[in-house]
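Only one protein chain is missing; all other protein chains are in place.
Naming follows writing order (A, B and C), and every chain is counted from residue 1.
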Amino acid sequence: MKERVAIVGIGVTGFSSVSPSLSFKELTYTAAVKAYQEAGLHPKEIDSFITASEDFMEGYSIFDEYVPDQMGAVMRPVHTVTADFIQALGIGYMMINTGRFRIIAVEAHSKASNVKTLDEVKAFALDPVYIRPLKENADFLAGLEMKRFLEETGNTEEQCAQVVVKNKANALNNPHAAHAASLTINDVLSSHPLSLPLKELDAAKPADGAIMIVLASEKEAKALCKKPIWIRGISWFSGQGNPWCRNFAYADYAQLSAQKAFAMAGITNPLKDLDFAEICDEYSYKELQHLESIGIARKGEAGFLTQTGATKLGGLLPVNVSGGSLGVGHTYEASGGMKVVEAVMQLRHEAGIRQVPNAKTGLVQSWRGVPTATGAIAILSNE
Amino acid sequence: MKIDNVPMKGLSSEEYEKALKITWKPNLHYTWDNGIGIGKYLQSLKEGKILASYCEKCERIMLPARAFCEMCFRPTDKYVPVKDTGTVNTFAICHVNWDASRLKPDEPRHIPAVIEIDGASSGQGIMHLLGNVDPAKVHIGMKVKAVWKPATEREGSITDILFFEPY
Amino acid sequence: MSFKEIIQLNTQLGYFEGQIPVNYQYTLGVAGNKFFETLKQKGEFIASICSHCGVKTIYPLIYCEECFNPIETYASVGLEGNLYSFTKCYRDYQGNTYDEPHVIGLIKFDGIKGGIIHRLNIDEKDLKLGIRVKAKLKPIKERTGSLDDIICFEKV
Partner (left out) sequence: MGFRKVAIVGAGITKFVRRAQETGPEMSYLASKMALDQAGLKLKDVEMVTLGTAPDAFDGVHMKGEYLLSGAGGNNKPYIRNFVGGGTGVFAPIHGWMHVASGACDICLVVCSEKMSSCHPHPQGAFLTIFDHTTEQPLKPTLIWIFALEMRRYMETYGLTKADVARVAVKNKNNALDHPSAQVAEAVTLEDVLNSEVLAEPVHRLDISPASDGAAAVVLASEDVAKRLTDKPVWIDGVGWNLDTAYWATKDLYYPRYVEKAARMAYEMAGITEPHKEIQVAEPYDPFDYKELHHMEGLLLCERGEAARLTAEGYTARTGNLPTCPSGGALGVGNPISATGLMKVIEIFLQLRGEAGKRQIPGKPRVGVAQAWGDLMQVGTVIVLRR
C-alpha cells in the first residue's frame, strides 16, 4: 500500500456511564457534526462510510439498517464491520489505497447503558457447545487467562492494581472520561472478586459515547488540514479463535499485529521510536500482557515498568495517558476509537494538561474483549 | 474447475431428532434511550397526536419526528403536529403471526399498511395496522383515520393508536 | 449546537423497553457430536488427529487448524490431564453473585493442542497450576451427551 493516509477530522461526544438525553442516532450525529466541522467537509464530499458495531450491543437483529442517517450517509456507500474501531480504520485505509476513494468516514459508538442484560449478552458470545453451558459469567475467561499470565511471567496482582491506579488517575486529567478516580493499590486489591485473581476494579466499566473520524488521501489531507495525523502503520490479526487452544502467557493477536504495523511504519525499537502508547486495558492485566506481546516490554517486565513509573506521564513511555478503558470507560466496538482520538489530540499537541511533550509518534492498540483473540494496532504520527 | 460434488448433506427430521442438541434461551433485554426526537414523538402519541419534524432546507415535514434531517444533515427546525388521517399507500393481508405460527381460521387477519399521513409531506408514511374493515375492501388510496386508545390508557407508544379504519 | 431543541429537564428523559425474543437449538457439529457420543457411551474424551501434519486437537475438529486438511481420525485421550490455569468465579452468566465461588479450570492434555474448560473440585491447598487432574463423570445412565456429563475435574 503506497498511498499515505491521514486523519483529518475527529468528533467525539465524551463518555459517560449513561446518556439518556440523546438516542443512539442523536449521539452519533453529535460526533459526526464535530468531525465534519473539523475536516471542513459536508458528508456529500465523503466517498464512503464505515461503522463498527455488533447487533446484540444495539438490540437489533440487523443494526446495519440504522447507521446511515446520523452520518449523513443516506443513499451512499456505507458498510458495517463487526469489529473494533481500529479495524474499521484499517478498512478505510485500504479503501483509500485502492485509488477509488479519497475520503472515508469511520464511526463507532457505545450505548452500553441501554443493554439491560449486558452480562447475558457477553455470555451469548461464548461457544454454545463447549463453554456457554457452564453458565459462568463471561469474565471468567479473563480470570483464567490472568491467573496463567501472572504465574508464567512473574507479574503480580499488585502490579495489575498499579495499572488501575495509574489509568484512573490519568483519567482525572481527561474531561472525556467517565470512570476517573484517585485510588490506592489496596483499593483495587480489596475490591469485590469477579473471577479471581480478577477483581471488580481490575475490569473496565462500560461507558456510552460516540466517535467519528475522517480519513483522507495525502493530497486531500494536505488541502483540508493544517495538522494531518498520518497513519504510518495499521494492522489487525486474530490469534487462536477457540479459547481452549490459547497460550495465556501472551496475546498472539497483539504480537502479530505489532510485527506488521511496525514493519509498515519502519519502527525497529518501539521504546525509542514511540512517544506514547494507548494500549487496550479492558482488564488491568491486559495492559501488561499487551505491552509484553507488542514488544514494548520484555516478558515478565511490564509490571516492573509500571511499578517504577516508566509508563506514567513523564515516564520512559507513557501508556494510556487518556486514562484508558479503565479510566475513560469500556466502549466495546468504539474502544479503539477512543484511543485513536487521544493519539490524535496528543499528536496535534492539543491534549492540555495530559500532553506528552513533543509527541511525534504514538501507538494505539485494541482488543475485542472476551471471548475473542482479535485485536488491532495503528501507528500514528504528525510527520 | 468443476463444482458438482458439494459437501454436507443435511439432517432429515428423524436424524435431527436423534442428534445431540443444546438449547438456549437468551434474555436479551434493552432499555433504549428515546432521546429528543423519538421522546417528543412518543409524548405526543400519549397526547393523542402524531408529531412530525420540519426541515427548512428541504421543506419536508417528516415522520416520525426526528431531531435532525437525514437528507440535509442538519438539525430539524421545528416539530409540527400532523393529522391522524391518511391514505393507504400499500397493504398486506397477513395470515401468520410474527413467529411464523398460523392464525386460526376464526382469528381476524392482520392488515399491515403503509399509511401516508395527511399534513406531512407527500410520501411520508408510517407502518400501522388497519382495522374495522373487510379485508376484501381494502385498497391502495383508501382514506383512513386513527382509532386511539382512551386517553387514560395511552402510555407513549405507537400502540396508543389501536389501528386505522376507513372513514 | 447540534440540535435546535434539546432536553433540559430530567423529567423529559425517557426510554423504551424491549427484547429480542429468540430461542436456539444448536446441533453439536460433526466433531462435537462424536465427542459427546463417545463421552456418553464410553466415558472418555477423544481428540482429532491430523493425518497430514500429526497435530492432535481437543476439542476435536473435522479439520486441522494448522494445515487445513480434513480430519477423519479420532482417538481416545482418557480422562486425565494437567491443570493449565484456574479461576474462582463469583458470578453466573446473568451477573448473579454466588455465595461460594465456582472454581473453573482449563485442562490441557499431554502433546495435544487445546483443552477442556470445566469446574474443578480440588482442595485449596492442592490447587496449583500444573497438577494432574482427572474428570469425574456422571454415571453412564445419567449421561446425556453434553458438557454436564462431566461433573468436575479432581486431583489425581
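Assume a residue touches a chain if its C-beta (ideal position, glycine included) is under 8 Å from a C-beta of that chain, and two chains touch if they have at least 3 such contacts.
All of these numbers come straight from a predicted model, not from anything done at the bench.
Asker: From the touch rule at the top of the page, work out which displayed chains the omitted chain touches.
Answerer: The chain that is not shown touches these displayed chains: A, B, C.
Asker: With the missing chain put back, one of A:Phe15, A:Phe237 or A:Tyr250 would touch it. Which one?
Answerer: A:Phe237
Asker: Going by the touch rule given at the top, which residues of subunit B touch the chain that is not shown?
Answerer: Listed in rising order, the touching residues are 1-11, 15-16, 19, 23-24, 26, 30, 32, 34, 38, 41-42, 62-64, 70, 89-100, 110, 112-114, 123-129, 135, 140, 157-159.
Asker: Could you pull out which residues of subunit C are in touch with the chain that's been left out?
Answerer: 16, 18, 20-33, 61-63, 65, 67-68, 70
Asker: Quickly run down the residues of subunit A that touch the omitted chain.
Answerer: Those residues of subunit A that touch the unshown chain are 1-2, 54-56, 59-62, 64-69, 73-83, 87, 91, 93-100, 121-122, 124-125, 127-129, 235-242, 252, 256-257, 260, 368, 371-372, 374.
In this section, only the chains that are shown with their structure count from here on.
Asker: Touch graph across the chains, line, ring, star, complete or other?
Answerer: Graph shape here is complete: every pair of chains touches.
Asker: Please work out the Cα centroid separation of subunit A and subunit C, and write it as a whole number of Å.
Answerer: 28
Asker: Just how far, in Å, is the C-alpha centre of subunit B from the one of subunit A?
Answerer: 37
Asker: In whole angstrom, what separates the CA-based centres of subunit B and subunit C?
Answerer: About 41 Å, centre to centre.
Asker: Tell me, which residues of subunit A touch at least two other chains?
Answerer: Each of 20-21, 26, 29, 56, 59, 114, 116-117, 120, 128-129, 132-133 in subunit A touches at least two other chains.
Asker: Would you please write down the residue numbers of subunit C that are in contact with two or more other chains?
Answerer: Residues 2-3, 6-7, 13-15, 17-18, 20, 24, 26, 28, 32, 94, 146 of subunit C each touch two or more of the other chains.
Asker: Could you pull out which subunit C residues touch subunit B in their complex?
Answerer: Against subunit B, the touching part of subunit C is residues 1-7, 12-28, 32-33, 36-37, 94, 144-146.
Asker: If you look only at subunit B, which of its residues touch subunit C in the complex?
Answerer: 11, 16, 19-36, 38-39, 42-43, 67-68, 75-79, 99, 156-157
Asker: Which of the residues in subunit A end up touching subunit C in this complex?
Answerer: Where subunit A meets subunit C, its residues are 20-21, 26, 29-30, 33, 56, 59-61, 114, 116-120, 123, 126, 128-140, 143-148, 151, 192-198, 240, 242-245, 248.
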